[in-house]
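Starting off with a structure, shown below.
Only a single protein chain was left out; the remaining protein chains are all shown in position.
== subunit A ==
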Amino acid sequence: MSVRGASAPLFFFLLQVGSPVTRSGESRKAYLFVLPWILGFVLFTGGPILATIVLSFTKWDLIGFPNWIGLGNYARLFRQGSEFWIVLKFTAFYTVFSVAISVGWALFEAALLNARNIRGTSLFGFFYFIPAVVPMVALTFAFQLILHKELGILNYVLSLLGLRETPNWLVDPKLVVWVVVALNIYTFYAGQMMLIFDSALKEVPRELYEAAEIDGAGRFTQFLKITLPAISPILLFNLVTATISSLNTSFTLLYPLTAGGPGKVTQAISLDIYHNAFKTFRVGYACAESIILFGIAALASLLMFVLSKRWVYYEV
């Protein structure tokens, strides 16, 4: 059994509670060891979560005291004609496609790195990972220039190919949504997923491929019938983390690249929360949006875990 990351202290803490040695001096020491984490959790995670829930029922502009308005913020969010519907629609679109593209791209790169009879894969791995370590603001600024209608190199190349009316990539609503989705392959989590897939692929037993080859299975069939089932737990892990990342950290890509425009076409919910909390000072409204985002992330993760019973294999 392995327990990873931030949940480990909590896991051990829960394990201690109710056990026969709870009142022993040893368990008191254990509590003291986990106390800093518990305090940190209560003060810096649990406390703000509770505050967000409470504030979501208030109207507050960061001046004076918040006014209790019950479900007012939620009613405003979901009223007819509310722009929040546009935000939700784009968030759903962005999450589905950015996860599909980033996970697919990471898996594709990892598969290339694990291809047999190819030399210098570590060098390729280095180059594949480079975009992931470029700061997002620098990356988006570079793409603003590349995709500029008049001065961008992409349109210059297109004009050399004879295209007279070159696209306005970041302003045309039909194009920009796909541009922001495609740029996910350059995000940090895409690079991170590639490394995880790479490790997982190295663990798939070679004999399975040899046996399949003897049976006459082609490369694609081997990938579908051997590779994917063998790495399915890792695929699930990457899908869940990519979904949560996409929902929560889309801000870092969208804010410097499009700022949610044109109109609200690329306004993801994370961007809208920032906008409402710190640009229009509707803190209660932004907190209500945060609660909805939390609910969406929780539901999406739960759904993936439930569905995973059908396609994830923990033993090969």
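By our rule, a contact is a pair of C-beta atoms (placed from the backbone, for glycine too) under 8 Å apart; a residue touches a chain by one contact, two chains touch by 3 or more; residues count from 1.
Quick note on the criterion: contacts and distances are computed from a predicted model.
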| item | value |
| --- | --- |
| Per UniProt record, name of the chain withheld from view ["C-type cytochrome biogenesis protein CcsB", "Sugar ABC transporter substrate-binding protein", "Small ribosomal subunit protein bS6" or "Flagellar basal-body rod protein FlgC"] | "Sugar ABC transporter substrate-binding protein" |
| Option touching the unshown chain, where A:Ser56, A:Asn73, A:Ser246 or A:Asn276 are the choices | A:Asn276 |
| Sole residue of A:Ile63, A:Val133 or A:Val306 that reaches the chain not shown, by the stated touch rule | A:Ile63 |
| Option touching the unshown chain, where A:Gly72, A:Gly125, A:Pro229 or A:Pro256 are the choices | A:Pro256 |
| Subunit A residues touching the omitted chain (full complex) | 61-64, 76, 141, 144-145, 148-152, 159, 164, 168, 170-173, 255-264, 275-282 |
